[in-house]
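Submitted below is the structure of interest, expressed as structure tokens.
A single protein chain has been omitted from the complex, and every remaining protein chain is retained in its original position.
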Amino acid sequence: MNTIGTIFRFTGFGESHGAAIGGVIDGMPAGVKIDLGRIQAELDRRRPGQSALTTQRRESDTVEILSGLFEGVTTGCPIGFIIRNENQHSADYEHIRHAFRPSHADYTYTAKYGLRDHRGGGRSSARETATRVVAGAFARQALEQHGISIAAYTSQVGHIAVNGDYTTLDLSLTENHPTRCPDPAKAAEMEKLILDVKADGDTIGGIVSCVVRGCPVGLGDPVMGRLGARLASAMMSINAAKGFDYGMGFAGVASRGSEVIDRFLPGDLDPARSATNHSGGIQGGISNGEDIYFRVAFKPVATLMQDVETIDDHGNTITLKGKGRHDPCVVPRAVPIVEAMAAMVILDSLLLNRAARI
Amino acid sequence: MNTIGTIFRFTGFGESHGAAIGGVIDGMPAGVKIDLGRIQAELDRRRPGQSALTTQRRESDTVEILSGLFEGVTTGCPIGFIIRNENQHSADYEHIRHAFRPSHADYTYTAKYGLRDHRGGGRSSARETATRVVAGAFARQALEQHGISIAAYTSQVGHIAVNGDYTTLDLSLTENHPTRCPDPAKAAEMEKLILDVKADGDTIGGIVSCVVRGCPVGLGDPVMGRLGARLASAMMSINAAKGFDYGMGFAGVASRGSEVIDRFLPGDLDPARSATNHSGGIQGGISNGEDIYFRVAFKPVATLMQDVETIDDHGNTITLKGKGRHDPCVVPRAVPIVEAMAAMVILDSLLLNRAARI
Amino acid sequence: MNTIGTIFRFTGFGESHGAAIGGVIDGMPAGVKIDLGRIQAELDRRRPGQSALTTQRRESDTVEILSGLFEGVTTGCPIGFIIRNENQHSADYEHIRHAFRPSHADYTYTAKYGLRDHRGGGRSSARETATRVVAGAFARQALEQHGISIAAYTSQVGHIAVNGDYTTLDLSLTENHPTRCPDPAKAAEMEKLILDVKADGDTIGGIVSCVVRGCPVGLGDPVMGRLGARLASAMMSINAAKGFDYGMGFAGVASRGSEVIDRFLPGDLDPARSATNHSGGIQGGISNGEDIYFRVAFKPVATLMQDVETIDDHGNTITLKGKGRHDPCVVPRAVPIVEAMAAMVILDSLLLNRAARI
Partner (left out) sequence: MNTIGTIFRFTGFGESHGAAIGGVIDGMPAGVKIDLGRIQAELDRRRPGQSALTTQRRESDTVEILSGLFEGVTTGCPIGFIIRNENQHSADYEHIRHAFRPSHADYTYTAKYGLRDHRGGGRSSARETATRVVAGAFARQALEQHGISIAAYTSQVGHIAVNGDYTTLDLSLTENHPTRCPDPAKAAEMEKLILDVKADGDTIGGIVSCVVRGCPVGLGDPVMGRLGARLASAMMSINAAKGFDYGMGFAGVASRGSEVIDRFLPGDLDPARSATNHSGGIQGGISNGEDIYFRVAFKPVATLMQDVETIDDHGNTITLKGKGRHDPCVVPRAVPIVEAMAAMVILDSLLLNRAARI
């Protein structure tokens, strides 16, 4: 199952070390003038090799759009695209051909399918997320025509967390720092932590926070199609994601209802506004016109630059050398992926909502 | 969108104060001998009015199975069922007909659909979760034939949390206490907190934890159909759910990879076992044969037994009296719902996995 | 798979001799004032026992709507409904419990599922089509708000066919005759044929033709969602349906392109009109604003009122007495079913089309 969405549907393909990755965006509404430079720019944000914090695998990650545009405008027909894989060192992975690395997908893929493409993790590599970024970039340009914007940022790395939520931060600073943390002081701390972890050949986790602004009232459907459920599914489909919450989320469980209900302000109802937004912009599973904000937790990934004892595909103990090119912390590069997934969910929900009334 | 699942698909219907709630279970595999008493027993676990901790709304919640069984065995045909609504006091809700209660679905439903059934919250009421419990109970009986069991429990209410994870608890105690917390001491504390909150006409949130045992290797599909994404979507579709994580989840972001990778034990590969299970039974989006464990955060619900100032459907300020019958804490009754949703996801994934190989 | 549709989704359940049949209509747009009398009236058109041409099985077929309506108007929430089975003579079917009737679903269901509900054909009975009629009746009331109407009629029984297509007939006469053929002379011939066939304990096939009027331009999606493909799937899902064509259909294969292209008339483009409508209202898979017309072929059903030699579930030869209550020709009662399926497809396509442009 490599598809997400009901109306706006994205289907991706590709492995880390195959010929190319790519996908099909189906259900893209017609009439969106596409800025291809900005599509590529989104992809560049995710690209590895941009700072000392990320893997030094270098790929130009140039997207080629193959269909669905005519004279720069979406036609309503499916948008096919590919990104050629380059700089592949397949031989670098020969040592894991018969190995099951701990906490990787090596064992589960092999057990499920009877074989696996071991090169660079194959389909389980985060490389496929580049295709999500392309699809999300199309969705974003459609959303802009409805005044909807999406901004994610690194809010925690290891134990270092920003204080306060997005309303206290200047999100225009996010891209200024390789950590993608908009708080410069915290960003510096995070960077130091990541470099320390990297020096140890280790990895560290973190949290990406995201806010959707300008979302109209009415997105999301009771009951299985709650907007929070759709966002959760999209976010938890990202590699290394282990948790999702929105609004008050996990922190809110200790609150009393009277403390956290969002009291409406009298006045205009288009939309109604409330004094607070503990709900995170979603009530009864449906967007209420306030900002939608949520968090995604990422684990410390399992690819260590250390010797690791594990088993081979006969169940025998082996020792793997830490090698290859890997991120000590995936969180900075996850920021554009979270935005892309959010854009797809919101656009799909926006289009679905048009069927709400006769 | 009131359907969940791809092969095993459940579609529910019904409002709090309509004639009945019910649903259709499609894709239930043939050949499962159904114990109807146990279906009803699951429903009874969710039923209100069972202790001082829950709403005193009393409904017998008797499920009537209308199709899909022949001589007690599933036939592969869809299972239709209904639960008649009883003990309806629709007039109790006349005061909210034109009101938008804060942090409820009143406003969003009205804005989306142009009207709403205000009685008891209509479709947004947690009443519909009874139909999920029925569908989940069918799924569980199917899963039992594959040796898979599911157990949820209350792990936190307000700031009171059990120590340790499921492996340190005796989950056979869960049903012994109205809180559904298997730690008797913590259960007592939680109970006291809920009663205090109730006395204040207030509400409190909490966390349900859940473990799936006996799950075979191979469930879940890369990349959009990751098992964690499916579980997240299912759980976040439950009323009042605000967060989901699995394995180390949010807590794990501060760890280093070297601390939390699950080292394989040499030996048999059917399945391979690891020394730890920080991954939560899912690697690369696919079950690895270890226990799958996750958490669901529930907010303090918005229905207070206090006077609340809010707006009406003209945007004017009004004051609502706190009345009706409501749970001060939904967490104990959410336990069987979480189990039901997990059962549906796991069975669907089990059936999907049969197509993994030629 | 008992669901049809993407946005407007109908899921049915129920067997011939179970407690009830019913279904869930999900995605019904909000704001449609429903005339319940007309819902029941549609169901009455399909009901058996109304003339000498149909089975004498008598059921009141009273539909009970359980949800999704509030004060007579659709709320956007799923509409659950049931129709209780009555007048069940399950014992009448004891003789086929271990028999595989020729050209029935007895063998295929048993082979697929390992068991079957033999009573009255179980799920394979045409009884389930009553639930389609209910769902279709809701769809029709929604379509009426967009000026779209649907009319089917019996165009052929055995070798007796009406001359000309729907444009030459007065479709207001369809309901005047038990055959549902709007040509009175042909209707009389058809009636005589059906009665002759019935007297022989035999059955006969026929064709239902249908026209959709008032359909806007733009319904249907390239390429897998062509409107003709959606209609074909819906029609071929009806019991005993063996063929579908639209526009010129099978007859058109012998034509030359120059004879059958639909030449546009100069003038207004909203919509553009053409001098002829050989295309059947669909071009490139998308409705063009002309009438959509199509045919559905129904086989002579296999339930004979004759002794039939067949096999039992051990493969041994047995002789079955012709008994039970059955239609000698299903075509007249298929007319409202064809309309119902068409209404669901057209409404779903109408709602989907709202996402065509940004």
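Which chain is which? They are A, B and C, in the order written, and residues in each are numbered from 1.
Note that in this section a contact is a pair of C-beta atoms (placed from the backbone, for glycine too) under 8 Å apart; a residue touches a chain by one contact, two chains touch by 3 or more.
Just so you know, these numbers come straight off a predicted model, no measurement behind them.
Summary of contacts with the chain left out: across A:I82, A:I261 or A:I311, the touching residue is A:I82. Although one chain is not drawn, the whole complex shows that of C:G31, C:G49 or C:P102 it is C:P102 that touches it. Annotation: of C:F70, C:Y93, C:Y113 or C:F138, C:Y113 touches the absent chain (contact as defined above).
Contact between chain A and the absent chain runs through residues 1-3, 9, 11-15, 18-24, 26-27, 30-31, 64-68, 70, 73, 75-80, 82, 109, 112-117, 122-123.
Although one chain is not displayed, its contacts with chain C can still be listed: residues 1-4, 6, 12, 100, 102-109, 111-114, 123-124, 128, 156-159, 197, 200, 202-207, 217-218, 221-226, 228-237, 239, 241-250, 252-269, 271-272, 274, 278-280, 283-288, 295, 297-304, 306, 308-311, 313-317, 352-353, 356-357. Residue-level contact of chain B with the missing chain is found at 6-8, 27, 29-32, 74, 76-77, 142, 145-146, 222, 351-352, 354-358.
Definition applied: only the chains that are shown with their structure count from here on.
For the pair chain A and chain C, the distance between mean C-alpha positions equals 45 Å.
Averaged C-alpha coordinates give centres for chain A and chain B that are 26 Å from one another.
Measuring from the averaged C-alpha position of chain B to that of chain C gives a distance of 38 Å. Residue numbers of chain C whose C-beta contacts span two or more other chains: 27, 30-31, 76-77.
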